[in-house]
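To keep things clear, I will list the structure first and then write my remarks on it.
The complex appears here without one of its protein chains, the remainder shown in place.
And then subunit A:
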């Protein structure tokens, strides 16, 4: 009998081919980020702090702010809604821990790891390139480090996080990712 060990299937990143043929632009570097655990958490008051304790990062209560610790990110998306991201992690153990810590409380927890992909744009002109399609004021006063929000990039909805003055993380639904990537490429072409 022929025995074969099957490799664990990994969902292909829709940006692989685009990223492989991307030209470097120092002022606005584009990176297609690898897989990440992503959990959508919504909950009433009682469930919020136990969920943060189980996740290891307190869920921010201030609008449009993110918290991070040890490679884990908790993003405020709405007054009862957070997106939890852990790059490179398996979602199942994180999911189980939060589910157990909030058992019996009014809340919802959904594993959305495969729903979206991450793009990082970094460099002195990162905000300039984002503003080709994003209508928000991305000056540091209006959009400080640590701020996060759903917004739009051209006609796609994205989640945008500012990790440093010149580093942004974009989380976008995977079918929209090539659209966003190619418009970012177009926006930075003049900088090459």
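Worth pointing out:
The working rule: a contact is a pair of C-beta atoms (placed from the backbone, for glycine too) under 8 Å apart; a residue touches a chain by one contact, two chains touch by 3 or more; residues count from 1.
In the analysis below, contacts and distances are computed from a predicted model.
Candidate names were "Peptide transport system ATP-binding protein sapF", "ABC transporter", "Sarcosine oxidase, delta subunit family" or "Metallophosphoesterase", and the UniProt protein name of the unshown chain is "Sarcosine oxidase, delta subunit family".
Touching the chain that is not shown, out of A:72, A:115 or A:150: A:150 (per the contact rule at the top). Considering the whole complex, the residue from A:78, A:93 or A:106 that touches the absent chain is A:78. Only one of A:58, A:136, A:167 or A:191 touches the absent chain when the whole complex is considered: A:136. By the touch criterion stated above, the residues of subunit A touching the omitted chain are 63-64, 77-79, 81, 135-136, 149-152, 157.
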